[in-house]
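With one protein chain held back, the other chains of the complex are shown just where they sit.
A and B are the chain letters, set down in written order, and residue numbers restart from 1 in every chain.
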Amino acid sequence: MGTDTLIDHFGVILVSFWGTVRLAVTAGLWSAALGLVVALMRVSPVPALRAAGTLYVTVLRNTPLTLVLLFCGLGLGATLDVHFSRDDLSMDNFWLAIVGLSCYTSAFVCEALRAGVNTVPRGEIEAARSIGLTFTQTARLVVLPQALRAVIAPLGSIVIALTKNTTVVYVVGYLEASRQMKLLFDEDGASVQVFAGFALGFMVLTIPAGLVFGRLARRLAVSR
Amino acid sequence: MRTSSGPRMATSAILLATGLVACGGQTSGSIVDKAASEKKLVIGIKYDQPGLGVKKPDGTVEGLDVDIAKYVAKELGVAEKDITWVETRSANREPFIQQGQVDLVFASYSITVDRKKKVTFGGPYYVAHQDILVRAGDTSITGVEDLAGKTLCSVSGSVSAKRITDEQHVKAKVQEVGGWAECVTRLLGGQVDAVSSDDTVLAGFAAQQPGTMRIVGKNFSDERYGVGMRLDDKKGCEAVDRAIQKMFATGAAQEMMRLRFGAANFKFDAKQPRPEGCG
Partner (left out) sequence: MNVLYETPGPRARLRNNVVTLLVVTAVLGAGYAIGTRLQAKGQWDSALWKPFLDVQVWTGLLLPGLLGTLTATVVSAVLALTFGVALGVGRMSARRWIRVPVGAVVEFCRAIPLLIMIFLVQAGSFALLGRSFSAFTSVVIGLTLYNGSVLAEIFRAGVRSVPRGQSEAAYAIGLRTSQVMRHVLLPQAVTAMMPAIVGQLVVLLKDTALGWIVAYEDLLNAGIRLIPATFSNLIPAAMVIAVIYIALNIGLGALAVRLDRRNPAPDPRIPGRAKALSPARIDSRGYAIGPVT
């Protein structure tokens, strides 16, 4: 078990990390969109929309991700017959995993955005309303531009958490980094080199992401 | 937060962690001696394989593995009520034996060359065969080669799917999941086309929901179920073999198989398999 193990397996490790990146990026985009919609629902003037948004967030935020993903694989896939691809099993599992990861993460995105809305000073919103802007106009022109800047840093943490959470996709059966590491460990036993390869992979993904978001947050901060 | 400072807390955390590690004591000597002196045994079985080993809501366990374990324990002088049942999954059977967390393992435990390096096997008490489970209405799969292009469900850590794709060179798509019940749910839901495992395991699931699933009946491997115990426990192995010999000679074994497999319409092999030997 020299450094050879890492070099031997370098190719498969890289491939598995490509799976991790694809999951993180795709789920990231979907959860941002979904999170924005749910956040708008939760601050909207219509009580029914607020209630629906609250229910969504409460359920998803309090269920373990493992269970959410199992529901996607078994509930959506096997029982409700939701399929994204009939021919390509890997594609099917990928999109079922994306549904689970996006729904779960969007609940956290929604809460971050809502916290961002709270940072917008009351006076500005009152001013916007007093010049006759509607809810949608107030949200689009006054609240969201400021709220989005305020939540860049929390969104960065969510992106990092999401990247790490892609490992839980293990239960759906899609090949990403954690499954590849388990396969390698099961094959030739644990090796420090192989683990170090995976650890490094995650650090390469998460630490720069944190730095970029931190920088963006500071540059775009609304000075008050 | 008032009484301890950082370094001391770190030490206590490490102590606690090592304390956790130290759980699960080491015992030595033959299980025959343990059974004779303590009149107690810890036996590892599966908890999720209907027909072989399953944990019932009332806390009891049942299945062929359980019946045979009870018989062998009785022959070793341990009454049913003095058996402590422990769940052993496919992945943790060897570690549990090596660490002394269980004395004997009856858990659809196939005797293999690799495993014999780590544990000693008594028996075998049954020879199962790998087979294929499909939906009752599905007539498109009648043998291994029909699995080409179909989706096959398998449990992580099991070799069943690898046998088909690697040894039989059939290009099936493999869906890996965490447990057999998941596989059966996916099969009935139509998300996979077949489940492959030992015929005994498949029969147990088929018997649970009669009429919904069919075993193809093309067995293509011999899985000799042995009784796992600590490596080099020759005395224990011989005692277990004697008990199994007696179980088949008196017809008790055949009776247990009829009870557990009869409902599944499963044609079981009631002959005693050739003993592995304890040498």
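By our rule, contacts are C-beta pairs under 8 Å (C-beta built on N, C-alpha and C of every residue); 3 or more make two chains touch, one makes a residue touch a chain.
These figures come from a predicted structure and were not determined experimentally.
*Asks:* Just to verify: which one of A:32, A:103 or A:181 makes contact with the chain not shown?
*Replies:* Of the listed residues, the one touching the omitted chain is A:181.
*Asks:* Of the residues listed, B:32, B:54, B:195 or B:257, which one is in contact with the missing chain?
*Replies:* B:54
*Asks:* Since one chain isn't shown, list which residues of chain A touch it in the complete complex.
*Replies:* Answer for chain A: residues 43, 45-49, 52, 58-59, 61-67, 70-71, 74-75, 79-81, 104-105, 108, 112, 115, 117, 122, 125-126, 129, 135, 138-139, 143, 151, 153-154, 156-158, 160-162, 164-168, 170-171, 177-178, 181-182, 185, 189-192, 195, 198-199, 202-203, 206-207, 209-214, 217 touch the chain left out.
*Asks:* Could I get the residues of chain B that touch the absent chain, sorted low to high?
*Replies:* 1-2, 5-7, 9-10, 12-13, 16-17, 20-21, 23-24, 47-50, 54-59, 87, 89, 91-92, 95, 98-99, 101, 178-179, 181-182, 184-185, 188-189, 205, 208-209
Convention: only the chains that are shown with their structure count from here on.
*Asks:* Can you give the whole-Å distance between the Cα centres of chain A and chain B?
*Replies:* 39
*Asks:* Provide the residue numbers of chain B that touch chain A in the complex, in ascending order.
*Replies:* 151, 156-157, 173-178, 182, 185-186, 188-192
*Asks:* List the residues on chain A that touch chain B in their complex, please.
*Replies:* For chain A paired with chain B, touching residues are 73-74, 77-79, 81, 83, 89, 93, 171, 173, 182, 186.
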